[in-house]
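Apart from one protein chain that is not included, each protein chain of the complex appears where it belongs.
To keep things simple, chains are lettered A, B, C, D, E, F and G as they appear, and every chain counts its residues starting from 1.
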Amino acid sequence: MAKISILMGSKSDLETVNETINVLKEFKVSFEAKVLSAHRTPKEVVKYVEVAPKGGTKVFIAAAGMSAALAGVVASHTTLPVIGIPIETKNLKGLDSLLSTVQMPPGIPVACMAIGKSGAKNAALFALEILGLSDARIRVKLLNYKKQMRLKIKKTKIKV
Amino acid sequence: MAKISILMGSKSDLETVNETINVLKEFKVSFEAKVLSAHRTPKEVVKYVEVAPKGGTKVFIAAAGMSAALAGVVASHTTLPVIGIPIETKNLKGLDSLLSTVQMPPGIPVACMAIGKSGAKNAALFALEILGLSDARIRVKLLNYKKQMRLKIKKTKIKV
Amino acid sequence: MAKISILMGSKSDLETVNETINVLKEFKVSFEAKVLSAHRTPKEVVKYVEVAPKGGTKVFIAAAGMSAALAGVVASHTTLPVIGIPIETKNLKGLDSLLSTVQMPPGIPVACMAIGKSGAKNAALFALEILGLSDARIRVKLLNYKKQMRLKIKKTKIKV
Amino acid sequence: MAKISILMGSKSDLETVNETINVLKEFKVSFEAKVLSAHRTPKEVVKYVEVAPKGGTKVFIAAAGMSAALAGVVASHTTLPVIGIPIETKNLKGLDSLLSTVQMPPGIPVACMAIGKSGAKNAALFALEILGLSDARIRVKLLNYKKQMRLKIKKTKIKV
Amino acid sequence: MAKISILMGSKSDLETVNETINVLKEFKVSFEAKVLSAHRTPKEVVKYVEVAPKGGTKVFIAAAGMSAALAGVVASHTTLPVIGIPIETKNLKGLDSLLSTVQMPPGIPVACMAIGKSGAKNAALFALEILGLSDARIRVKLLNYKKQMRLKIKKTKIKV
Amino acid sequence: MAKISILMGSKSDLETVNETINVLKEFKVSFEAKVLSAHRTPKEVVKYVEVAPKGGTKVFIAAAGMSAALAGVVASHTTLPVIGIPIETKNLKGLDSLLSTVQMPPGIPVACMAIGKSGAKNAALFALEILGLSDARIRVKLLNYKKQMRLKIKKTKIKV
Amino acid sequence: MAKISILMGSKSDLETVNETINVLKEFKVSFEAKVLSAHRTPKEVVKYVEVAPKGGTKVFIAAAGMSAALAGVVASHTTLPVIGIPIETKNLKGLDSLLSTVQMPPGIPVACMAIGKSGAKNAALFALEILGLSDARIRVKLLNYKKQMRLKIKKTKIKV
Partner (left out) sequence: MAKISILMGSKSDLETVNETINVLKEFKVSFEAKVLSAHRTPKEVVKYVEVAPKGGTKVFIAAAGMSAALAGVVASHTTLPVIGIPIETKNLKGLDSLLSTVQMPPGIPVACMAIGKSGAKNAALFALEILGLSDARIRVKLLNYKKQMRLKIKKTKIKV
């Protein structure tokens, strides 16, 4: 019974997606993470998107690079919220992944996060904000997470 | 008791945001729409974000152009989901709004949609997907909406 | 028995795709053109791609804008050549469509043409070059087409 | 009797083009690879493009960087299919090579692949898809290649 | 009694901001530097901006990266001059920070400097030019600084 | 005795610069506006920059498009604050003007505003913020200006 | 006996190239202008470049859009100076033409001007500067041209 289903287009995306996973572990929210490619395993993606909700999935997170079709393909097969993480790329520095993920046509929304690790971390937090709407425990943890973040910054000392 | 709170940075953004509003009306989901600017009415934004949840707000939608700080500022004051719509701009065609909205630092997620009207429409649908997680009536309507969209395309005849 | 199958993501793409169609008509090569969206009718796209070869399709041409996933989705379901036309977009002027179409991951090739009408015309010509490899009549017509193009330029008079 | 002729603008492009070559070797399809520059050896390029078809060439692949004119120049002298690989560049990261390769004027098509090694690999696969139209052995190998790719992803285990 | 208040969005920005600090030290002008984030400590930023002028602040300098809202948020709460430093970013190389900092809507000016260390150094010099309007000592030092810079270049010998 | 000296590179820039002028008139602050080009009247620019301070100039505002050297050239001849307005351009939409204005090398600061009319308006306000440091009347007017702006937004009614 | 040979890739480029032509007429320097395309009439371009010097050509000017190979192709066949004018394009606003024209590989220089009409005018002036090195009449006219330009700006009155 995983609440959050994470797909990534390639095993090499895991380095980025670990930022997502670490937050979910910290929040002790159940999740599942798989490598599935919109382009190389299209049928497996569709099947997974259709089956996952029966296993408890409430939110999808999809990470992909270059012509990053994964989040859009997931979104085309579900009415559950889909969060997209544009993976940094070697040549165009993630601009290709970003535009492919964010510029969705009207009718099929994808919630796009920032390129790379910042986006991966925020994908987890955004999924938690969604789950928090009906889960007071998560809501409290999010408030606390934000508070810790604030306190950490407030305590930052710099030597000038 | 509005479920969805829509903020836009300038009255001129309404032409775009009407795409959001029309979808919410079609779905008969309560919403509230206001002009408030992150830069020109910063305190009003904060106050609104803090008060709105007491009035029932579950999801924020923020539309802004240029250095589009609005969605990020809203997100910095809430742990409810915040959806950002980058408004098209005269000179840089919305690239400035897009990067300002999507490139959020780790810790403060914003769900960025496409630039302009496509994004505005999808902001509504994404908010509905979130509300649909705990509202079967919305879920059914979303499935039907998607079905109608599919049927419309399937019936499209082109003359070649 | 259509040799070339043209898909476009939206009816509004037809204005661009007509450049493709006009060339194919001029060459009297059989083709079929349909509106099917990777995001709004994903299953119909897959079904079409699987069935079309049985009807004689040798080459696919896919035109789409914004997060232009159509050509890539077609390519993920076939080993026939797929040609992509990035449709011009209102905000990012087709840069989003171009990067989504051309930046395919290794393993799933798409032959990307130029943005908009230039690309649409060339998509037809490139498909004809492929068919020409086993069809002497098309080869001769292509040589003649190129010759006419050259003669037209050579005869161009400018008044300075 | 090489079926595929590969040109690259500079010896340094070979590191990228090896991705093309390795796929063709794996498929046991005959090919020829040469360093010829549109700008530094323009006459040799033309001569090669005119002679190669007599030696069996069915498809040209041209790799070049910066103002990447090579694929376009090849295309201007043949009606055989020409596939372009935009080489990554030091300063503009291949954006210059991409736009020079893909933005061909109407009349002279070039099938542009992704920037760098992904594009180089796909150039080989796309050439094979073209040859596969009249060669059942290649068609079968392509289906098998795609299947192996799919199986490899399906078997990918990630540790989270 | 600090004349110049420097805020940076993250401790990692200090490497860049040290260029600012070193110039101010060299000019012996009092300053204060703190880590405060527009997104993670929004209330602390507002409070700081409201209180600092009472401590003598005449000019604010704000350094931030990605969706760099900090300078704009500071500017929205003061009518003192605000100078923005767009921090270099990993993926988009500071283009995101630059557009977020410079593309301010009418009514709330931010004086944007170049991306990274060049901008950080110039932020200090620009603040000094402002203070110099009512401080002859700074004016003289600025003239001398510029003269030294000129002399240093004039004395540069290159070996060719 | 003009407090603010405005230079623009071409008469056609006046349409944009009128946004600057209108604010200064509203604030009743003396200013002077001239067409002088860094490239076409370089000596006149230098002479003007050297003479203007004797006439009372405290702040320079320079507006230019394309390779917008004007603000930088002014800055190279003064230690007074220089504010740059990147003029929108026909082809690159002001991106060329923006990068030319903002990417100043270390040592010669220019305070860059947004592209076009937004930036032109803010140039005036930023100049006023600088003058306000030693002019209580301007300070009060700026506070009032900001308050009116806030009130105007607060009173904005939208019909949804 | 034309001193300057102007090539343009398409008749539609003439609107831009007329800026070049008008300057040359004003200077009464002999020139020849032809439509020849690097991609559609490659052999005619080469022949023209080889023959023109015998007719007196000292400088080539080449105007082209999109994947603007013309200037580079001319340069590859001559050691006379070649000036490139990147033509504005519908989608990418001339960025494609600019990068294709300017990013020449080492060994084959092209002197790139600005995009569109500004560049077209400057192409003529730059060609005249080259011819002026051995033609005192042109040198004097250039000095006078520059002086008139300066005087025109100095006399510009603006109403503020």
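We adopt the following convention: contacts are C-beta pairs under 8 Å (C-beta built on N, C-alpha and C of every residue); 3 or more make two chains touch, one makes a residue touch a chain.
The structure displayed is predicted, hence computed values, not measured ones.
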item	value
Which displayed chains the hidden chain touches across the whole complex	D, E, F, G
Full-complex contact with the absent chain, from F:Ala62, F:Ile108 or F:Ala124	F:Ile108
Options F:His39, F:Arg139 or F:Lys152, residue touching the unrepresented chain	F:His39
Residue of D:Met66, D:Ile85, D:Leu131 or D:Ile153 in touch with the missing chain, whole complex considered	D:Met66
Where the missing chain touches subunit F, by residue	9-10, 37-40, 42-43, 46, 65-67, 69, 72-73, 75-77, 89, 92, 95-96, 99-105, 107-108
Interface residues of subunit E (partner: the chain not displayed)	88, 93-95, 114-116, 118, 146, 149-150, 153-154, 156, 158, 160
For subunit D, residues in touch with the removed chain	11, 14, 18, 21, 33-37, 40-41, 44, 66-67, 90-93
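Following the convention adopted for this analysis, only the chains that are shown with their structure count from here on.
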item	value
Taking each chain's C-alpha mean as its centre, the one farthest from subunit A	G
Selected from B-E, D-G or B-C, interface repeating A-E by over half of its contact pairs	B-C
Distance between chain centroids, defined by C-alpha means - subunit A, subunit B (Å)	19
Euclidean distance of C-alpha centroids - subunit A vs subunit C, Å	33
Two or more partner chains touched - positions in subunit G	37, 40, 66-67, 92-93, 95
Listing of all chain pairs that touch each other, if any do	A-B, A-C, A-D, A-E, B-C, B-E, B-F, C-D, C-G, D-G, E-F, F-G
